[in-house]
Each structure stands twice: as structure tokens, then as C-alpha cells.
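All protein chains but one are shown in place.
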Amino acid sequence: MELGICYYPEHWPREQWPVDAQRMRDMNIRWVRIAEFAWSRIEPSPGVFEWEWLDQAIDTLHAQGLKVVMCTPTATPPKWLVDQMPDMLAVDAQGHTRGFGSRRHYCFSHAGYQAQSQRITRAVAERYGNHPAVAAWQTDNEYGCHNTAISYSSAAAEGFRTWLAGRYGDARELNRAWGTVFWSQEIRNFDEIDLPNLTVTEANPSHRLDFQRYSSWAVARFQEAQYQLLKALSPGRPVSHNYMGFYTEFNHHEVSENLDIATWDSYPLGFTQDFFLSPQEKVQYARTGHPDVPAFHHDLYRGMCASVRADAPAHGRWWVMEQQPGPVNWAQWNLAPHDGMVRLWTWQAFAHGAEVVSYFRWRQAPFAQEQMHTGLNRPDFSLDQGGVEAAQVGEELAELCHTMCASKLSVRNRVALVFDYDGLWMGQIQPQGKDYNGLALAFRLYSALRQLGLDIDIVGPNAPLSAYQLIVLPVSTHVSPALLEQLKNTTAQLVFAPRAGSKTTDMHVPPQLAPGPLQSLLGLRVNRVASLPPGFEEVGHLLDQATTVTGWFEDLALHGAHKLATLSDGRPLVTLNDRACYVAGGLDDAAWQRLLESRALAAGLEPQRLPADLRVSRLGALAMAFNFSDKAIDWSPVGSTSEPLLGEPSVAARGLSIWHLV
Amino acid sequence: MELGICYYPEHWPREQWPVDAQRMRDMNIRWVRIAEFAWSRIEPSPGVFEWEWLDQAIDTLHAQGLKVVMCTPTATPPKWLVDQMPDMLAVDAQGHTRGFGSRRHYCFSHAGYQAQSQRITRAVAERYGNHPAVAAWQTDNEYGCHNTAISYSSAAAEGFRTWLAGRYGDARELNRAWGTVFWSQEIRNFDEIDLPNLTVTEANPSHRLDFQRYSSWAVARFQEAQYQLLKALSPGRPVSHNYMGFYTEFNHHEVSENLDIATWDSYPLGFTQDFFLSPQEKVQYARTGHPDVPAFHHDLYRGMCASVRADAPAHGRWWVMEQQPGPVNWAQWNLAPHDGMVRLWTWQAFAHGAEVVSYFRWRQAPFAQEQMHTGLNRPDFSLDQGGVEAAQVGEELAELCHTMCASKLSVRNRVALVFDYDGLWMGQIQPQGKDYNGLALAFRLYSALRQLGLDIDIVGPNAPLSAYQLIVLPVSTHVSPALLEQLKNTTAQLVFAPRAGSKTTDMHVPPQLAPGPLQSLLGLRVNRVASLPPGFEEVGHLLDQATTVTGWFEDLALHGAHKLATLSDGRPLVTLNDRACYVAGGLDDAAWQRLLESRALAAGLEPQRLPADLRVSRLGALAMAFNFSDKAIDWSPVGSTSEPLLGEPSVAARGLSIWHLV
Partner (left out) sequence: MELGICYYPEHWPREQWPVDAQRMRDMNIRWVRIAEFAWSRIEPSPGVFEWEWLDQAIDTLHAQGLKVVMCTPTATPPKWLVDQMPDMLAVDAQGHTRGFGSRRHYCFSHAGYQAQSQRITRAVAERYGNHPAVAAWQTDNEYGCHNTAISYSSAAAEGFRTWLAGRYGDARELNRAWGTVFWSQEIRNFDEIDLPNLTVTEANPSHRLDFQRYSSWAVARFQEAQYQLLKALSPGRPVSHNYMGFYTEFNHHEVSENLDIATWDSYPLGFTQDFFLSPQEKVQYARTGHPDVPAFHHDLYRGMCASVRADAPAHGRWWVMEQQPGPVNWAQWNLAPHDGMVRLWTWQAFAHGAEVVSYFRWRQAPFAQEQMHTGLNRPDFSLDQGGVEAAQVGEELAELCHTMCASKLSVRNRVALVFDYDGLWMGQIQPQGKDYNGLALAFRLYSALRQLGLDIDIVGPNAPLSAYQLIVLPVSTHVSPALLEQLKNTTAQLVFAPRAGSKTTDMHVPPQLAPGPLQSLLGLRVNRVASLPPGFEEVGHLLDQATTVTGWFEDLALHGAHKLATLSDGRPLVTLNDRACYVAGGLDDAAWQRLLESRALAAGLEPQRLPADLRVSRLGALAMAFNFSDKAIDWSPVGSTSEPLLGEPSVAARGLSIWHLV
């Protein structure tokens, strides 16, 4: 457990650098990420490299014993490069070129830019690959930010055609896979394929799905090229990339195949304001963030670089590369975290297994787009509230190091949530009801489980599942033969959300209807599907209490399953077939909680209903409790016999306590 | 009264075709529509025709005695054709080309595509024009769907200029008609005319109106060309086209001049979710559809191909070509109809005079854009709920045929609602209040009349009116001399909504102010017009009860008319001059109903306030009652002396009863 910081020496006078480095060290910061946006300073004109300033910056950090995360600067190609090949720019769905003037102004499919990306990566890696201070790498920055994973450029069209030719071999096979006989969409050869934008009405869903897959593949190839160079030129240093929150435009499992450490950028308040949370939640959690927003991503990204070990299938290396330090600039509304939250978020990341939590950024920049984004320090060089709290964590880490390092802090969870990007895309492409949101559903289920005190692994559809006792599948729209095999062979309790197995890999309705290959496992068939408009609700009964059913409802034909819950008219709402549970409609939060609690109990787990806004985590021998509310909460872990290592037995408001269990 | 089905043999293996045909026949289906999207299968490469599969499909249907509605496949030109002439694509109002990849990717104004449309029409008609199975034709599919009646292409600009030259002869006359002296918009010749999109602020309203008229004219010419070919090459077969619901982009009366049977595609749930109904209605009628949504269109399209007979001016040939069979895929939310509704809708169409009700589609396609659109059968070949109900109707038809065929089932209504596309467009072009919606107003008035048990003809502004006792004009923004003459000569009670006569044919304020030529008939002048924002309401008094006045209010100067209703301050709200009633503001639904009831009584009709969600129709000697509610309703027609032919004396929930009156 170490702290890090994002630092931009190029933004500050050189005489400030040693002062900053000294203060970083004094705050127990160990890692410094630099240079991810510095291309125009490294290479101010084509082929003219200015290394001197960067040499000095790295040496200054090194002198204080700080470890550097060196970056490839490919998220911000300089103007001269864009002017050399203007068609490297991405194109939006309306056909408008997305110009220079901010960042991420490139198309992943553009061969010329791919070459440039490799050229600058090589240059930086050759310069610093063996520098003793350089202890890790980051590629690019936030792939896909500002919706840049998808581009509708000619380069993308060309790349897509080639990819399709590789995937299908023959136009007839593509015609079959896409069902182009419908509406005379048939093609005679791959050159006849256009991109799926600007069509008269919605494009073919399989066409759209394949374009999403292609675009994801292009990101993965971009990552792979940099990864290979860095591994070759900077041996022994792990390569990371910083992913984002609630972002699903590319398949992160695929891109992570060329990655040593998955990191992500955690901005709990911004994610709470800008995404799908309810207006009530946006107010309630305005200054703390929703408790499960960071946790969900911690668990998601912990599963990215996992070695495929059946006993700890989701224990990959991961960091928080950018931790929100105070108000940000980019959300619809930008609040100040309550005092204590920066410390709480940092410890929460460690509780989920983070190796490093790195704050963004050392000091608020007084200029340009992010001038209203705070840092640990203010632009007048004074320490900001985030800095105070980071320093506190630094001290706590130093103090607790002995105990914690002695513990075996491995993550061993018994609950898995299967998160499938392909499945999400299918739901986005054909939501069937305007407000369907698979990501929101996955988050709701995750949150319900967390409120039951359960620790969760979020895993991809290909992860080994044998370690789990409860497996929840919120967005497994398509179920592969391998996954089906695993699900059959496990003894875990299984919970499937609506739409599970409802599509083939080509995004067709399965020949046997939904849930497709799951029919025998679930003992049912979906006869009919309905999306429900706002204000329209059915009443259901689940485990002795009522639930509203909103948004979605499926008519099931049962052949083996029995009803765990029904609508008022007796139609099945939740079914169970042996250990496989299927939910046929949109439950309310309380009903989901009851259902998951009952399945957890059936799985031999020990769910507990936590006090509101308390969350707990088990990390090796440590038990940690986090209180997101504004009042102290009495809580202690089962089996704890002593005072907490950190904090009070009554968990402080917006604070935390850590116990060491023997 | 016959049943039909939309069928896509090209989507299914050949061995399935005879099975399907046999089952269709067993379900008492008589008509099968085919091939409207099959161009790429008929002509897979330029000039290379593959007829064999279609020959076999038709023969297979023929073998079961099924009658084929053969289609021209022009709604989906294949990719190779688009690649041959990319400028055949339509252009949207933002100037973006609307590409290949779905359907309706063509511009009506494009001469090259017009030639192609005729070439393929000729080819299909030459092949099947005299085939014994082919008993009717459909041109293209849903003209204008996805807002494709209007295109801002260069072809459209060229066509528009030529059309304007024909209409005005001289640029000076256009300058006068459009009032281009305003804002120096004058042109010197027709080449100076641009399309009315992408202007700095709103384009000239007369310019916009003329472009709407031109675009409608272009659709009519496209239809005419196919119609003439089909009539020549397939003698004796009627030609139909399938119109849509709540769609007003072109003038359907104009396009219907080259049509034998007007058909329309009836999706009651989708139309209820996606159009102007209130949030409460969208929930209340989520699974039944609003009762008057199908009825409104049945009566509208019955008036399209009417022979001009004064005694039955709106009794044209019409079908439902596509009847919703279950949940669809395209509405914002897609619910399952309540059990019974597919049967109810089918009989409702017959009650309004449909010759044929044809379901869309035989079997749900498991692939492509409409894979979530149900059919009578599921993709696994099992019968879906819609199929069960269609089969029931088939049996009922067979059973009742003897009685019904013996009856004279002519439609003879005494109430007319005048529906004027030109008038609608004027209101769309200058709504004056953001939420003005002439179509919604027409629907509200129609619905109020239906709730009074009245049968209605919806007629165009040129229809003969002498057969009617009550004539309602919701959107007669412009009144032609011929219509004025008819209105003066009839003895019917007349009800005019706000804006009647408020524009000249050039879309000017009439020299004598609104209601223009109606001033003497109505005995008033409109001095001033106001649109009212949400939340702003006046209170009025109409027939001893209060009404809110929202959305609209006009200050009238009366010269002969007397007040039927007033605002609290005494200003006239509804006036009557002899038999001509004018409404000067936005009444609430109950007030409209009271007013129309009183006018119906004055007209010698016998309005009756029906129970909520019950609707009744008279068809020749048959009286039919449809119950859209979830409880049985006691109702029987005046004069009925016997048990119903079909159903119970108490009309079943979501059911119907039919009486034979002697």
C-alpha cells in the first residue's frame, strides 16, 4: 500500500521542482506519474527532441527516492503532427471531424498515427527505459475519454472492412451473421460495407455490434503496440494504463491482455453527478459520492490483469492512478467532498486491494481547461484539504505498515459478478425500452450485495468461476459454450438478470428462444418480452413482501423451474431451478436485496444487512469498515476480539476503522 | 372481411414454406403480402435477376389457395444500386446524406432512382402481373417512414425550382406569393431559390409550405409512375399502398389519387407510446392502446380512395395491411398487448369497414433490426399469443360469414371531420405557441365524438359534404372557395376550431383578417391571437359548466354571432352564428364533449355518452361494441331485440359484442 501523485513539472518553474519533490517525500508519497501530455515539450518540432528538461525533472524526483511512472504522450499529439496528416483526426457519428484544440484528437484506426504512436513511444522508452527512477509505465491516457474509442473516419471504415474480412472470410457468411436478407442489406463483397452511422433509421444491430467489437479491437492493438515496445526497451518495468469510471465503449478485458497493471481514475463525486444515479442519490451523496461507485470499479479493475488462478481468479495488479483530491471541473455540478472523504476513499481503495493510490494532481493548474480542478495543493502553493488528508494517510500507512505488511493481504472473495462488455453493447444497441441500462443494473446488483456485507469479484465472461459460491450475471446477454460449461459445473448459486442468454454471439434471437443455451439450466423459456414505460408498474410478491416491477417484464414458460416470486396475477417473476435463479422483470432495490440475501444464504455465505451508508471489506486478516454517513456507526466485524488498528470501535462519520482479525 | 398476413419466404428455409402455407390456410388466412423488401434477392447484381425462389414461393402459396399481394421492392434499393449513383440518397435538414444500411435510403426527387423504381416495377410486374395467385399489388412500403418524404438534396432543389416555375410562371408572382419584399428575400429568377433548410433563422413560411407541397407532389409522382405500370401490366388487380399512423409529411389525399385501395399499418401500442398522448394516457392505455388511435386512422384511410358519391363520400376501399400482433420493437417502450387485444383490434377494423386485416408478420425474425418485433409465430416456430387470437378471429369470421354477408355492410355516417394536410402544415410551420399540434387537436375532437357514440367520416377538404348533418373542422387553416361554397350550401351544423380560415392559400393573413372567407358564415372577426404558456389558464363557462382555457385564445369581434361560451371577463369563447359554431380557445376535453354533444343534438343526431373505454360502431345492419377496459360493461344498441351474434350482452373486458339489427 503506497501513495502516488500525478505531477506536471512542465507547468511550473524549474526552481519549484526540488521543493515539490521534497514535500512529496515528506508526505510519504512514493510514486510520481509524469509526462503523459508532454509531447509538444518533448518534441516541439518534427524530429527535434528536447530531453533536457525531462531529464532534470526525473533526476530531481529520483534524488528524493521517488519512483516514476513514465508515460507515453500519445493522448495529445502536437499541432504540427495533426497538420502533417489531418486525416488522423477522429470523425464523430454526424460525420464531423473532431479537431485539434483539446486532447485525444486521433483515430485508433489511422495507420499513420499508429506509426507515430510507436515512434514516440520508442523515443521515450529508449531515453528512459533503463533509468533507475523509472519503475513503471503508463500508456497514453484514458483510452476512449470523450467518446473517442469510436471513430467514423475513412481509416476506421477501411480497418473495419479488413477486420470483417478476417472475421467472416466470405461475404456470404457475413450476410448470414448479420441477417442482411432483411431489408435487402446484402453485400457482395466486403468493400460494400459502410460504417453504421448516418443511416436513415437504425443500422443493423449485428453491424453495430461488430463495429463496436472492431473499435475495441483497434484500441487493443494500439495498446499492444506500445506494450511490446515498452516491454522490450524497459525490461522489468510493469506497464499500466489508466481506465475510467462507468465507461464501456471498449472491452477492457480485451485491452488488458497487454497490460501488467490495470489502473483507474477515481472521481466519486463527478461519477455520482454525471451518471445514472437518481436525483435523490445525486443530492444525498453529493459530497461523499455514492459508497459503491469507487468500490464497483476497484473490484472491476482488480479483475483485469488477473492471472488465471482458479483460487483467486480476480486478484490482478491494480492501482488508483488518479484519485479525486477535492472539487473537480468537469461534472455537471462540482461539489467539495466533505472533510475526510479523500482519506476515506484512499483507504477504501486499499481495502479492495489497491497497490497504489495516486492523487490527481499535485497542484491545481491556474490555466487552461482544468484550472478549476483542485489538487493536493492550491495554485498559490498552499496545501489544500486533499493534501492534508493525503498526508494523514501517509502517516497512517507508515504507522500501520508493520502490522499490515505482516498480514497476508490477499483478496479471496466468494461472490462473483460477471461483467460482459459484449452483453452490455447488445443492450445498448437494442435497449427495447428507452431507459434500459445494463451498466446501471450491474451497479445496482453490486450495490445490493455490498449492502449485505459481501465482498465481490467482478469478472469477465471467460474467468474461472470454480472459486465462487454465488455468481450473479446482470448483463450476460450472450452466454458462450465455455461459460455455460462453467455454470453447469460449478456448485455455486446462480442469479441471472433479465435478458440472460437472449442473444447469440451474432446478436440473433436464439433458435430455441431466450434464455438460449441456459434453458435447461434455468428450466424455462422466455415467451414474450415487454419494456414498461415510466409510471407503469406491476405488483409482484417476493419472499413475503411486495415489490414493484418496473421497466421490464418477461412472460416465462416454466419446464422445471419453480416460482420464487410472482406477479399479482400469478405469472412467474423470479424462478429457481435447482441452484439457478432467473429474474424476469425489473425489481425494486429492496426486492433485489431480499433475493440476493436469500441466494447468499443458500450459498452458505453469511450476508448481513449493514447499517445505511456503512460498507465493509475483508482483506486478508484485515476487516475494514467505511462510514459514508454523517453520524458515527457502531459496528465491529464478527470475530474481532480487540480494538481496531485504526479508528474507533464506533466508526466515525465519514471515517473508517480497521481491525486485525486473528 | 378477410384476414391476411405479411410473409417473408426469403427469411426461412424453403422446406418451411409449404408448412407455413398450410398453417396459414388452416387459420383462415386468405391474403399473403410478400417481397416488399426483397430487391437484393430478386436482383442480386445489376441486371441479374433470380426469379426462381420467388416463383416457388408464390406457387407454394397458390397451392393453398392463398391470394398474394405482390409488392414493388423500391423501399430498399440494394447496395450495388446506391454505389452506382450515390446522389440518389436523401439529405437531411442538417445537410447530412442519409446513407445505406437500413431502409428508405432514396430521394423521391432523384431522376435516376425514379427510373430505377420504374425498371424494377416493370420487371416484377412483367413476371407476376398475370400470375393467378397475384390478386393485388402494394407499391413500395410506408412512404415517408423515418421522415423520408422530405429530402434536402440537390435533386430536391432542382425539382423544387422546376415545380415552382410551373406553379408561379414568373419570379414576380413568387415574390408576391411569398412576400419576399420582407427582409429583402426577393429573387430575380427561379434559379435563385434555395431549399428552406440551414437558414440563419426560420425560413419564409410560404417557402416552407411550398417545399412541403412540392415534396408531397414528388411522392405522388413516384406513386403514379408505379401505379400506371402496374395497371398496364397486371390488369384487373387493385393497387394498394400501406400508409402509416399519425404521419402527415405528405398529403395522403394527393397520393391516393393513384391508388385503388388505401391500406395502413396499425400499431396501437406503439402509437400510444410515441406520440402526443399525455403521460397518464400512455400508462392507462399502455397495454390496450388508446381506443381511438386505430379508429381515427381507419376512418381517415377509408376516406382516401372514396369514389366521389355524395351519399357515401368516405366509403373507399381500405385494409389494415399490417396489424400489430404483440410487442413491437420500435416504440420508446414496447409492451405486450393484453390478451384479447389482437382479436379486438381486428374486429374493430372490420367494424370501421376494412376489407382485409393483415397481420405483421407471420413469424418473428430472429435477426436484424426487427428481431424484437413479434409475429403470429415465435422464431422457434411456436404459435404466439397473436396467432392464437388471429386463429380465433378466423373461426369467428367463418362462423358469422353467413349472417354478415347477408347484411349490407355499407358505411353511412352523418358526421364528418375535415382533415386538411395543407392546414396542418401551416400550423406546423408557424405554430405561434410551442406546443400547438393540429393533429393532436383533430384527434381530440375525433375522440370526443367517438365517446358520444357517433360514427365519423374523416374527409379531405375537397370531399362532398352534403351527406352530413354535423361537420367538424379542426385544422381548416385555409378554406378554399369550393369548400366555402359547400359549407354555405349544406344544412349541417358546423364546428370550427381556432385558426379556421386564418390563412390564405399562400399562407398570408387574409386581407379581412381571420377567419378570412368564413367571416360572414361565422359572423365574427378575429382581432387578436394569443398562445398561452403551460400553467397559464383562463376560466371559461360553457353550457353551465366551467372549462379551463389553455394553449390558445383569440379575441373576437362579433358581428352577428352570439356567445355560446365566455371567459370570466365576458369575452366570447365559443360563438354560434345560425348553424356555424366557432371555438376561439383551447377547451378542456369535457368542454369539447359538451359542445360537440350540443351541436350533434342540434343536428338531429342522437349522441349518447358511452361508458368509459367503450366504443361502438354501426356497420350496415350490424352494431358492434368494443370494451377497452378491464371490466365487463353492460351495453346494448338502441333497437336491439335479440342476443348478440358474437359476444355477450354484457361486453366482455377487452372484448366485443356484435348485434344484428333488423
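Letters A and B mark the chains as written, and numbering starts fresh at 1 in each.
Keep in mind that, in the parts below, contacts are C-beta pairs under 8 Å (C-beta built on N, C-alpha and C of every residue); 3 or more make two chains touch, one makes a residue touch a chain.
What you see is a predicted model; the values in this text were computed from it and never measured.
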Absent-chain contact - pick from B:S154, B:Q185, B:N437 or B:Q608: B:Q185
Chain not shown: contacting residue from A:A63, A:A336, A:L484 or A:A590: A:A336
Residue in contact with the excluded chain [from A:R23, A:R98, A:H298 or A:H660]: A:R98
Residue, one of B:P44, B:P238 or B:G433, that touches the chain absent here: B:G433
Options B:Q512, B:Q545 or B:S568, residue touching the unrepresented chain: B:Q512
Touching residues (missing chain, whole complex) on chain A: 10-11, 37-41, 44-45, 73, 76-80, 83, 90, 94, 96-105, 145-146, 148, 273, 279-280, 282-283, 286, 326-327, 329, 332-336, 364-372, 374, 378-380, 384-385
Residues of chain B (touch criterion as defined above) contacting the omitted chain: 94-95, 178-188, 192, 194, 196-207, 430, 432-434, 506, 508-513, 527-536, 555
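To be clear about the criterion, only the chains that are shown with their structure count from here on.
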Centroid spacing, where centroids are CA-atom means, of chain A and chain B in whole angstrom: 48
